[in-house]
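All protein chains but one are shown in place.
Note that the chains are named A, B and C in the order they appear, and that numbering of residues resets to 1 at the start of each chain.
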Amino acid sequence: MYSEKVMDHFMNPRNVGEIKDADGIGEVGNARCGDIMKVYIKVENDIITDVKFKTFGCGAAIATSSISTELIKGKSIDEALKITNKSVAEALDGLPPVKMHCSMLAEDCIKAAIEDYRKKHLKTEVNTSAKESVE
Amino acid sequence: MYSEKVMDHFMNPRNVGEIKDADGIGEVGNARCGDIMKVYIKVENDIITDVKFKTFGCGAAIATSSISTELIKGKSIDEALKITNKSVAEALDGLPPVKMHCSMLAEDCIKAAIEDYRKKHLKTEVNTSAKESVE
Amino acid sequence: MDRIIYLDHAATTYTKPEVLKEMLPYFTEIYGNPSSVHSYGRETRKALDLARERTAKALNADPAEIIFTSGGTEADNLAIIGTATANKKKGNHIITSSIEHPAALHSCQYLEKNGFQVTYLPVDEYGLIDPQDVKEAIKENTILISIMTANNEIGTIQPVREIGAIAKEKGVLFHTDAVQAVGSIPNDVRDMNIDLLTLSAHKSHGPKGVGALYARKGVRLNHISHGGAQERNRRAGTENLPAIVGLGKAIELATQDIEARNEKLRALRDRLISGILSSVEYTRLNGHPTKRLAGNSNFSFEFIEGEALLLSLDMKGIAASSGSACTSGTLDPSHVLLAIGLPHEIAHGSLRLTLGDENTEEEIDYVLEVLPQIVQRLREMSPLFNQDKGGKIYV
Partner (left out) sequence: MDRIIYLDHAATTYTKPEVLKEMLPYFTEIYGNPSSVHSYGRETRKALDLARERTAKALNADPAEIIFTSGGTEADNLAIIGTATANKKKGNHIITSSIEHPAALHSCQYLEKNGFQVTYLPVDEYGLIDPQDVKEAIKENTILISIMTANNEIGTIQPVREIGAIAKEKGVLFHTDAVQAVGSIPNDVRDMNIDLLTLSAHKSHGPKGVGALYARKGVRLNHISHGGAQERNRRAGTENLPAIVGLGKAIELATQDIEARNEKLRALRDRLISGILSSVEYTRLNGHPTKRLAGNSNFSFEFIEGEALLLSLDMKGIAASSGSACTSGTLDPSHVLLAIGLPHEIAHGSLRLTLGDENTEEEIDYVLEVLPQIVQRLREMSPLFNQDKGGKIYV
């Protein structure tokens, strides 16, 4: 059913964990549907320097989480945003049709983390100027 | 499917043939339905002294024809009339349920031959008296 | 004769040893449920995929277009009822023939009871359907044409390609029951514009209890069995894996070397036909003289009944079949024989001898030796037969 690559990423997932002081956190899916993915990123000079994930889900969900974190690590934000569910699935040598939604999960989650980073980043700037004006 | 007795009577039917100067002839069934039986009887002093049959039909039809002629040969008319499809089937050690109608054929045909004999017999008497009165 | 001469290949065939051999591991070793996630399940899924590819290849179809069923009957039911109910918004008229297998005919009759209209096209004296009749029967509301590729009783092969072309031109779905045809004539579903095709393994040296429906991609089809989501939700029930593996192998074998096999069968069949027609009077060949399956022959012997003939042949070690009503316990003889215009009494006296790979010339000659005697014996018992008057005393 699954490619060897999927099984490798499922059995030996890369970048599992949390980043306490993450710059951006994405969380998508819900327990009702059987999959939740949470991604933490550290960003320095627009480069994703570190990334960790935690996933509740099936083998494909865990494998796509793992590979997608590998795909964006060390990449610029813009490059990371180019990730698609197709590229995630391809990087795993394909996914069974019924599992394609899992690769959507990874794409959405990476994008959510980046959005969160941008919001916070923007907020920080806004907050900073707000603070300034208050002070 | 068929008992040994049925197969014996099918492969070696007793009393096949015609009786040219039969005292009674019965014919039942029709070619449309796939079975026709014709029985010829000779009667002397109310006893069936000879009987022959011809049958167009399946194995069961031929076997029931055969056994029923055996059953009535040498019997009195009254005894012969006691023949039923059940007794015919029993004499053959049974028939498959879908073939029970074949034993009906035999019963009906024997009875038709006897009726024909009686009619002719009666007719002969009537005719005789008619002749007498004409002469 | 100690060996039985099996001349009933149209009824069913033995499973070839090489087919059985491929099936065996799936009973005792690789027995997982193909829907299971674990490796036992995955192994069986692979076997399922291979069988699907083999079947598709034999028809020039795509593996995703193959639905495995429990036999030809279920595949016919699924094709006819499944497309009719799925397409009923487009129309409620179906065209079929009067000589289809009961699996197709009774599906149509079921639909008639449920608001559909069915045209049963007549056939000519050889059992042939006229494509022009098909064309003319098509109405605004026609959604399906179901015409068998070759008839199981009289072996007549229909002009499937012509019917396919008409169906395509008119935008009507075309189903063909190819149960008897697979392995005997090539069935290229793309080339012949076939939308749905029924096959059954046990007619081609595969196991019983398994068949397949080819349904072209895009054909709207309702499932007719309710349960699990197997076969992409088109057929519920745990996959009969050993049998499906056997079907795949059997269809692969059956669709190889068709021409060589047919040549041999045709020679034997023609020997049988000419032998019987020349030695038994008041006999006719049913079906088309040339447009017939290589292994099929079907005769009517006047004045006698088919089952009596079968029993007598059986006592001589010959296994055959008949279109007589008395083999089935009903009163009406074969609807196919009636449709080609035989009167009931003649239809009752029919005999089908269907040949297979393993039959030999010696066997045919043996049949030619015993059959005339058997017919003679039964005729002598028959009240319909009168030698003196030339036999013709029935009406």
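Everything that follows uses one rule, which is that contacts are C-beta pairs under 8 Å (C-beta built on N, C-alpha and C of every residue); 3 or more make two chains touch, one makes a residue touch a chain.
On a predicted model such as this, the values are computed, not experimentally measured, just so you know.
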| query | When the whole complex is taken into account, which chains on show are touched by the absent chain? | reply | A, B, C
| From C:82, C:183 or C:207, residue that would touch the chain that is not displayed | C:207
| query | Hey, which of C:313, C:337 or C:375 is the one touching the hidden chain? | reply | C:313
| field | Sites on chain A contacted by the missing partner chain, in the whole complex | value | 2, 7, 10-11, 13, 16, 27, 31-38, 54-62, 96, 98-99
| remark: Against the hidden chain, chain B presents residues 1
| field | Residue numbers in chain C that touch the chain omitted from display | value | 4, 6, 8, 11-17, 20, 24, 27-29, 31-33, 35-41, 70-74, 76-77, 81, 101-103, 106-107, 109-110, 200, 202, 207-210, 225-229, 236-243, 307, 310-311, 313-314, 318-322, 327-328, 330
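Here is the rule we use: only the chains that are shown with their structure count from here on.
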| query | Ranked by contacting C-beta pairs, which pair of chains comes out on top? | reply | B-C
| field | Mean-CA-position distance for chain B and chain A (Å) | value | 94
| field | Touching two or more other chains - residues of chain A | value | none
| query | Counting only residues that touch at least 2 other chains, which ones in chain C make the list? | reply | none
